[in-house]
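With one protein chain removed, the remaining protein chains of the complex are shown where they sit.
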Amino acid sequence: MTSPTRRDFLKLTTVGGAAAALFGFDLKPAYAQLRTLKIARANETRSTCPYCSVSCGIIIYTIGDRAKNVTPQVVHVEGDPDHPINRGTLCPKGASLEQDILNERRLLKPQVRRPGGTDWEDISWDEAISEIAQQVKKTRDDTFIEKDATGHTVNRLESIAFSGGCTDTNEFNYLIVKTMRALGVVHLENQARV
Amino acid sequence: MSRQEQILPHGQVLRYTLRERITHWAAGVTYLYLLGTGLAFWSPWLFWLAVALGGTQVSRTLHPWAGLIFFGSVWYMYVMWAPQMTHTDDDRRWWKALKYYSTNQDDKMPPAGRYNAGQKFLFWGFFWANLLLFLSGIFLWAPQYFAWHSLVAMRISVLVHAAAALFTIGLFMIHLYMGLFAERGAFGSVIRGDVSIAFAKRYHPAWYKEIAGEAASPRK
Amino acid sequence: MSQATLRVQKISGHAGSVPGQDTQREYTVCKLIDTTTCIGCKACEVACMEWNDLPFGETVFDNTYQTMPETRWNYWNLILFNEHERDDGSLMWLMRKNQCMHCGEPGCLAACPADGAIIQYTNGIVDFQQANCIGCGYCITGCPFDIPKMNPKTHRVFKCTLCTDRVSEGLEPACIKSCPTGCLHFGIKDDMKELAESRAKQLRDYSNFPNAGVYDPPGVGGTGVIYVLHDATQPELYGGLPKNPHVPWSVKLWKGPLKWFGNVAMIGGLIGLFVHYLRYGPKAREEEDLATGPRGGRT
Partner (left out) sequence: MTNGWIDIKNTDMMLIMGGNPAENHPCGFKWVVEAKRNRNAKLIVVDPRFTRTASVADLFCQIRAGSDIAFLGGLIQYAIENHRVAKDYLLNYTNAAFVVKEGFKLPEDGLYSGFDAATQTYDKTTWNYQEGGDLSGKAARATGDPPGKENKAGGQPAAPPHLPENVAYDLTLQHPNCVFQLLRKQYSRYTPEMVERITGIPKAQFEKIADLFTSVRKDGDMKKVATIIYAVGWTQHTAGTQTIRTAAMLQLLLGNVGRSGGGVNALRGHSNIQGATDMAGIFEILPGYLKVPVPTDTDFKTYLERITPKSSKPHIWDSWNYWSNTPKFAVSFMKAMYGDAATKQSDWAFHYLPKVDRNYSWAYIWDDMYRGNVKGLFAFGMNGVAIGPDSNKNIAALKKADWLVVGEIYPDETSEFWKSPGITQDEMKKIQTTVYRLPCAGFAEKDGTFVNSARWLQWKNAALPPPGDAKLDQEILARIFLKVRELYQKEGGKFPDAILHATWSYTNPQNPALAEVAKEINGKALADLEDPVTKQQVKAGQQLPGYAWLKDDGTTACGNWLYSGSFTEAGNMMARRGTEDPSGLGIYPNWGFSWPANRRVMYNRASCDLQGKPWDLSRKQVWWNEATQKWVGNDVPDFKADSKPKDHMGPFIMNPEGVGRLFVPIGAVADGPFPEHYEPIESPVENPLHPQQSSNPIVKKFKTDADKYGTAKDYNIVCTTYRLTEHYHYWTKNNPMNVQLVPEPFVEVPAELADKMGIRGGEVLKVTSARGVYQAKAMVTKRIKRMMIDGKETFQIGIPIHWGYRGIAEDEGKTWKTAANLLSPTVIDPNAWTPEFKGFLVKLEKA
């Protein structure tokens, strides 16, 4: 081989500069690639936070524009700025409501645990409802009290209890009162006490 | 390898064994890559180098790996050459006569061994800079992997890495100049491994004397 | 050139001018954090996670209410909790929302070598463009607040974007919107400064905090996030908020003198060697003297 000459030395210094062009790279990086607003065209539903009693207004954003061919999926939950109390703000629980709605731990099918059972079994809704109704009737017919010891009419059922949760709506609570009082249930209770 | 084996036919002398040459080029090639990508990170005006060398992220990804190879090669050089790189009285005289060396008046230089003092300086310079580059580079490579990383260490590393790299660039420029342009034949020596007797006599007389003394007449 | 690009006033690792520099008339936006009304509820943390769809990470109980020791690449907004006893024996539980400060002179941007990986918009937002990020981590060293964090898997660095996607659409950042007590406020810098000063004055006049004040450190060119502190003379109490933050000396040294010295030295060296060659040439002119060998054409 031969050692490089002066010419080679000069050549070398220019190779680098030309390299970019030689390899055909686009040297211009993209500046300011903004993420677009993810809720720009999402569907808005006004709702109320189910946690504490401030009852913050929230907006649930779902994909799609209510077109028929779209299954709504929640993409974001944010405070409702119009709401006089929370004015768009949310607490760490309210702000994480999206994870409550889209939660992989949600119960998705009716289940039953039989007496002596060591695991859950699946059950259809119809079967579950019908079995529960029979249980209710049996328990009620076995233990219903029409008159108390002093002979007063009491028409009460002390053997079935109903405990309603904190996020039951007024309307559902009303249906509870209507149905349970009709059954004679007196062990009627709600998160309200505890 | 016996000294006699270093005397090759056709008036050549074996200067670098294959192992030495491979090590040198492992270091050399990776250094070139490190230099290119490093310079890209050094200055926006040279950032195109990273693009040219395969893309900016690729450059960032491969730079430390290349650095590892470079570090390994230089370390191996240390293993191979460190005993030959000790500073001698001749070297002290050599430094004093540096101006003759730099003005091509090699005949006025004290006789150099296998390596002259400048080469030794190059060696040690690279060795220490290499250590610094390695240590600072490790800090900078993937700080999130190291529980012991600290911002202060990273900040110092940035400086050290750049400063050490600058230092090696200085060394490297002279090394390249000497090897490619100033000393005809030097480049060939790290390719083929041999130099002419004239080369040996001219630049490394003490070394030549050493091997030639053992084998009075070169084999023809 | 898109409007978004026009709105860029600083670009990291960039050679040449920047499209938006001195060409756009835009207000500087600013977050005001009133630590004296922060209740550490972490709504801002969650709002940030939710808006930016950041993946969840593992956390471990650490004898504190604080979610994790420091921000993460996927956790940009962290409230720091500190218990502090005042001289009169009363306890203070200081909470400070920690996130990118969006400095006027961003150290991260200065330190970043990658063209366009960090940009500063004309409204003051400092934004990381992960597409251009090379993962060198230099921005991490450039930040006086220890904010940018690297994703170890993708080797890209992330931090608060000040919700550029929202702000550019005329909305407030997600954290601001969520804040229940209104300790977070968003607007243009001048207004926020005024609001902050008046709140600090109120604290001095009515609330037994004679040292209440505003944190807007000049060392980094002012910040796009300013704090009202109970005691502005001791920002360190709030989870180590630096009293007088600067772009780190290492970055300054590196990007300043060292860079100049290096460039001069390299260019000078090249020129020197070239001149040397012109003047002296190779050591041995007669090639046959030296470069004999099998492939030298001689036998």
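Letters A, B and C mark the chains as written, and numbering starts fresh at 1 in each.
Quick note on the criterion: contacts are C-beta pairs under 8 Å (C-beta built on N, C-alpha and C of every residue); 3 or more make two chains touch, one makes a residue touch a chain.
This one's a predicted model, so the numbers in the text were calculated from it and none came from an experiment.
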item	value
Neighbouring shown chains of the undisplayed chain, as defined at the top	A, C
Which residue of C:Pro69, C:Pro152 or C:Gly182 touches the chain not shown here	C:Gly182
Residue ranges of chain A at the interface with the undisplayed chain	45-57, 60, 62, 72-74, 79, 82-87, 89-94, 96-97, 99-101, 103, 105-118, 120, 123, 125, 128-137, 139-144, 146, 148, 150, 152-179, 181-194
Residue numbers in chain C that touch the chain omitted from display	36-43, 45-46, 49-50, 56-65, 67, 83, 85, 90-95, 180-183, 199, 202, 206-208
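Just so we're on the same page, only the chains that are shown with their structure count from here on.
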item	value
Far-end chain from chain C, centres as C-alpha averages	B
Between chain C and chain B, distance of the C-alpha-averaged centres to the nearest whole Å	39
Length of the line joining the C-alpha centres of chain A and chain B, rounded to whole Å	65
Computed distance of Cα centres, chain C from chain A, in Å	36
In chain A, residues with contacts to at least two other chains	1, 3, 6, 9, 29
Per-residue multi-chain contacts in chain B, two or more chains	56, 181, 184-185, 188, 192
Residue numbers on chain A that touch chain C, as the complex places them	1, 3, 6, 9, 13, 29-38, 40, 76-79, 81, 86, 88-92, 94-96, 98-99
Complex contact set, residues of chain C against chain B	13-15, 73, 111, 113-115, 132-138, 140-141, 146, 149-150, 152, 155, 248-251, 253-254, 258-259, 261-263, 265-266, 269-270, 273, 276-277, 280-284, 287, 289-295, 298-299
Contact footprint of chain A on chain C as seen in their complex	2, 4-5, 7-8, 11, 19, 41-43, 45-47, 49-51, 53, 114-117, 119, 121, 127, 129, 131-132, 164-166, 168-169, 171, 174, 177-180, 182, 270, 277, 291, 295
